[in-house]
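One structure is given below, encoded as structure tokens.
Every protein chain of the complex appears in place save one, which is left out.
Let's look at chain A:
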Amino acid sequence: MSLITAENMSVRFGGDTVLRDVDFTIEPGEIVTVVGPNGSGKSTLLRALLGVRPPSAGHVRRLPGLTIGYMPQRLTLDGRMPLTVRRFLSLPVRRAPRDVAGALERVGVPGVEEQQMDALSGGQFQRVLLARALLAHPQILIMDEPTQGLDQPGTAAFYRLIEEVRQETGCAILMVSHDLHVVMSASDRVICLNGHVCCQGTPTVVSNAPEYRALFGLGTGGAFALYQHAHDHAHDNCDHDHGEDHAGQGHAG
């Protein structure tokens, strides 16, 4: 049975329809990456699937009792709220110190319990968010642009970590990325969103060919893959380039 299903879902914000007729489903253990340009409704899709924003038409169904591990893009902190990593990991459910230490160890940032959340580096912050999500023993991990602000080796390391976590726990993974072409190589499915589902399919795993090496650098350990868009329709107001020869420019978005 699917973990989350959306049928014919439309979401309106103010007077604008941000998402139109979206059909979406994710199965247990599946890794799905959603790509799309800025303003394409990626975050709105996540909000609708989480139940933050009810759809204006269609349905969203979550498996009853579904445990979700969510990694937000950012937290409302900017120094106003003092918050140690230990306290953050116990929100809203109190966790035992041993579980907290174990989760931090697993994601590669052992011993940061007493640090302030807003004193962490970008990479540490992402890993702490992941540790919190994992403490819930989720059936599905939902991540909103988890590699934003990370450099390429950092992103590759994070993707490998996510892959390991999936292998260990068997949880499904739903990830949103602003990068149109370069995605996590372990993705089972890539969905291109632009107000509606433009196209979806499997990514092409990056080979060891020199031209890809040049593109992705060395030592990223095959964490990246390319998604080649296969659109069967034209957009009037399309602001992203579907050309395959622009594979390397995704980061600019």
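Some notes on this structure:
What we mean here is this: contacts are C-beta pairs under 8 Å (C-beta built on N, C-alpha and C of every residue); 3 or more make two chains touch, one makes a residue touch a chain; residues count from 1.
One rule holds in what follows: contacts and distances are computed from a predicted model.
The UniProt record for the undisplayed chain lists the protein name "High-affinity zinc uptake system membrane protein ZnuB", from the options "HEAT repeat-containing protein", "High-affinity zinc uptake system membrane protein ZnuB", "ABC transporter domain-containing protein" or "Cytochrome c". Summary of contacts with the chain left out: across A:46, A:182 or A:197, the touching residue is A:46. From the set A:72, A:102 or A:222, the residue in touch with the chain omitted from the display is A:72, counting the whole complex.
Mapped onto chain A, the interface with the missing chain covers residues 13-14, 46-47, 50-52, 68-70, 72, 74-77, 80-84, 87-88, 91-94, 115-116, 119, 136, 142, 144.
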